[in-house]
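Heads up, one of the protein chains got dropped from this complex, but the rest are sitting where they should.
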Amino acid sequence: MNVVERYAHRRFERASRTAEQRVGMAAGIRWALRYVFPDHWSFLLGEIALYSFMVLVGTGIFLTLYYVPSDAQVVYHGSYPLLQGTQMSEAYRSVLGLSLNVPAGLLFRQVHHWAADVFIGAIVLHLVRVFFTGAYRKPRDLNYFIGLTMLMLAILEGFAGYSLGDDLLSGMGLAIAYSVAMSIPFVGGQLATLIWGGPFPGSNTFLARLEIVHVLLIPVALAGLITIHLTIIMRQHHSQFPGPGRRERNVVGTPMWPAYALRSIGLLFAVAGVLFLLGGLIQINPIWQWGPYHPYLSENGAQPDWYIGWLIGALRLMPNWELVIAGRTVIPNPFWGGAAFPLVVFGVLFAWPAIERRITRDARRHDLLDRPRDRPIRTAVGAAFLSWVVIVFAVGSTDRIFYRLGIPYTTQIHVWRVGVWVIPLVVFFATRSACRSLQRSGAHPLRAWEGNVVRRRPDGGLEVLGDSPDRIVPPATEAPVGTVPGQE
Amino acid sequence: MKRALRRWLTHRSRIPPALRLSLAVVLATMAVVGLVAPTSEGQSSTSATAGGPLPEPNSPTKSPEPPGAGNPTRSFPDSPALRAQGFTLYQASCSSCHGIALQGTPRVAPSLRGVGAGPVDFYLSTGRMPLEQPREEPQRNSPAFTREQIDALIAYVASFGGPAAPTADPADGNLALGFRKFTLNCAGCHQIVARGGITVGAQAPDLQEATPQQIAEAVRMGPYLMPHFDSRQLDQQDLDSIARYVLWTRHPDNSGGWAIYNIGPIPEGMVAWFIGLAALVLVARLIGERMDEPV
Partner (left out) sequence: MSRLAKLLGLLVAARTALRAAAGRSAPPPVTVESDVDPRRRVVPSSRRAEGVVALLLLIAALFAFAFPVIYIVSSGDTQLLGVALGGALLLLAVACIVAGKFVVPQETAVEDRGPLLVEEQTEEVIELIEAGGQGISRRAILLGAGGAAGAALLTAAATPLASLGPTLSALHETPWARGVRLVDDEGRPYLADEIQIGSCYTALPEGKDAESFGAGLLVVRLPAGFIHLPAARRDWAPHGILAYSKICPHAGCAISLYRYPTYAPTSQEPAFTCPCHYSTFLPGEGGRVIFGPAGRALPQLPLMIDAEGYLRAAAKFHEDIGPSWWGVHRAQS
């Protein structure tokens, strides 16, 4: 060792002893340093969500220092010519000032907004991975429920966040949220006026309360649930795919120190880096172009952020059914698309572990994951369900499709009212068939399978059995059939 | 060629035939449903379209609003030679629908008597007319006529009477006033930064190619299903300001970076998924291991 290294080593040793004399956590630290993480790339999706959350908190603290949660009407006399003399709320003006007049203000605002979109997207990808590999089975069903709860909270949090600006686009969204709250049978009127402090647009404390929800209540809840989520994972150890050396009762992977920690920190920097590049280079939510919200204003092509898109699609797709009994509106129309649909989706997701336990009659503990193809029914049901939600989500864009492609809006709605049920059926059968086919062939699902199926003869030579895996049924007594991609 | 065709026909698909057949049936059903779905959207009972008593046979359902008293107007060239040229052009291109004497054709095209110069200039300079199919929505196109021919047609049609053409000068307008008026009266169809939109029954175009003259004419006459606005609802100052704002929307203030077409959360969501998450999943795949790699 040279001088620098000796010096660094001495200082580190002294620092460690100093800390130990006060904290005495060497045993715990040793456990953490040798803790084994399975290495598959798809296990990092949850970390992408976690690191996005950290970026959200960090940038969010900055934004809180500038935001004014007041709907008091003021007239703008700032630096932006488009809004000179325009009446707006103080909240909108504060976001305007942050975006246009504070150095790095727009950067942090945009990073925060991109981080929210990526955060929820990462959670959805993580959920998809967990579902299709069966990671929600015992003992991880509890953690699965916690994760679903965090997804719901994250969606609410994002909606609350971009509604704080009181711009035209988010104000329209709040009116719709109010209507969905109102549409809840029996109690909707009370619930909506409770949340808004009166009929829409609500009392003058609404924005302040929304800010507290967005800045304190939900972030604290999320942080707590994340902590519990991670603690349970640490206690149970992460699940793993079958492979060399992998058994139900062990964990095979990389120890935390040094490789896994470095890679994980690298992922943190990558998430932050991508988000800051997006926040600097690609514009998002330019509220200065939308103008302030007033209840008597609206614009064409108004859309919520993507993670609410499934709800606007549902609201547009529903026929105009309202259940009225004896003059009382028992089920107003927005309930179907705005409340019942997400309730059904989350209800199915929450109930799925129990449903699968019932169908497979398997309540054992599972720590080895399934490849999606190994459970064709589960994968097919999941794909069909996902396609159902995705179609509803896509219906939310039918107005732009009319604009771009000329297919009339009403025609599209009529077609999709049928398609939203038919296509998931088709997806179910297609996926199940694909799973079974992949099981037989052993091919990678995303790479074109080219080549021959061969068998190694006892004398060492290769016997070509054919060029299509579907025709081959390897005899049970022979050596396993191998594939030689690319060779004729 | 024949061999390739035979291979394509006899190629063994991984998808079972039963599934392929049911998929074909489903797609055919959807195609049929889509074809027979009513194309006239939002049409109520036909009695409503019977219309009220029309003051003159086949007149339009709404007429262009005249420019306000004292408001600047746009005058187009006029001369007997121009009118004669316009007459010839009209008979060749317009009379089949709008009638030899501009009287229109019932259930096909309205009368043009008394429409004035504004509508003629608007429809022709934006290429919306001549229209192939009478029931189609007229949409912006490359104009079928040169500027001189359009002037000739204007001279001819305007000779049958009608208000003078309005005009707008963006330089006289106030940007903030234009934004407020546009938000209240126009953004519901044309979108807040004039990127276009839809209503049930029509597409509202984006206004990125509209000239101030065309904007003034459209506002006062209301082409196709668009409402029109007279000088008491939108005075000349409002009109100038709206024109100024629409021109501004060609280059809005995109201080946040690449504006992804200025139409809001749809492209933003696409960027979040196909750029942001895609990049991060790529990083994850570089960091982590894959199933088919050796341990």
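Lettered A and B in written order, each chain numbered from 1.
Rule of thumb we're sticking to: contacts are C-beta pairs under 8 Å (C-beta built on N, C-alpha and C of every residue); 3 or more make two chains touch, one makes a residue touch a chain.
On a predicted model such as this, the values are computed, not experimentally measured, just so you know.
Peer 1: If you put the missing chain back into the full complex, which of the shown chains would it touch?
Peer 2: A, B
Peer 1: Pick out which of B:V200, B:I260 or B:I275 touches the chain that's been left out of the picture.
Peer 2: Only one listed residue reaches the unshown chain, and that is B:V200.
Peer 1: Looking at A:I29, A:I228, A:V252 or A:A340, which makes contact with the chain not pictured?
Peer 2: Going through A:I29, A:I228, A:V252 or A:A340 one by one, A:V252 is the residue touching the chain not shown.
Peer 1: Which residue, B:A109, B:A152, B:A165 or B:I215, contacts the hidden chain when the whole complex is considered?
Peer 2: Touches the omitted chain: B:A109.
Peer 1: Of A:I123, A:M318 or A:L349, which residue touches the hidden chain?
Peer 2: That would be A:M318, which touches the missing chain.
Peer 1: List the residues of subunit B that touch the chain left out of this view.
Peer 2: Residues in contact with the chain left out: 40-44, 47-53, 60-63, 65, 106-110, 134-135, 137, 180, 184-185, 187-189, 197, 199-202, 221-230, 232-233, 255-257, 283, 286-287, 295.
Peer 1: Taking the full complex into account, what residues of subunit A touch the chain not shown?
Peer 2: 34-36, 73, 102-107, 110-111, 139, 172, 175-176, 178-180, 182-183, 185-190, 192-195, 197-201, 203, 235-237, 242-255, 258-263, 265-270, 272-281, 294-302, 312, 315-316, 318-322, 324, 327-330, 332-334, 337-338, 365, 367-368, 370-371, 374-376, 399, 409-410, 436, 439-440
The definition used in the following text is that only the chains that are shown with their structure count from here on.
Peer 1: In angstrom, rounded to a whole number, how far apart do the mean CA points of subunit A and subunit B lie?
Peer 2: Between these chains, centre-to-centre, one finds 37 Å.
Peer 1: Within their complex, state which residues of subunit B touch subunit A.
Peer 2: 12, 14-16, 19, 22-23, 26, 29-30, 33-34, 37-39, 41-42, 175-177, 179-180, 183-184, 187-193, 195-200, 203-204, 248, 252-260, 262-266, 268-269, 271-273, 275-277, 279-281, 283-292, 295
Peer 1: What part of subunit A is in contact with subunit B in the complex they form?
Peer 2: Result: residues 39-45, 48, 80-86, 99-100, 106, 110, 114, 117-118, 121-122, 125, 168-169, 241, 243-245, 263, 266-267, 270-271, 274-275, 278, 280-286, 288-291, 297-306, 309, 371, 397, 399-400, 402-403, 406, 408-411, 414-415, 418-419, 422-423, 425-426, 429-430, 433-434, 437, 444, 468, 470 of subunit A touch subunit B.
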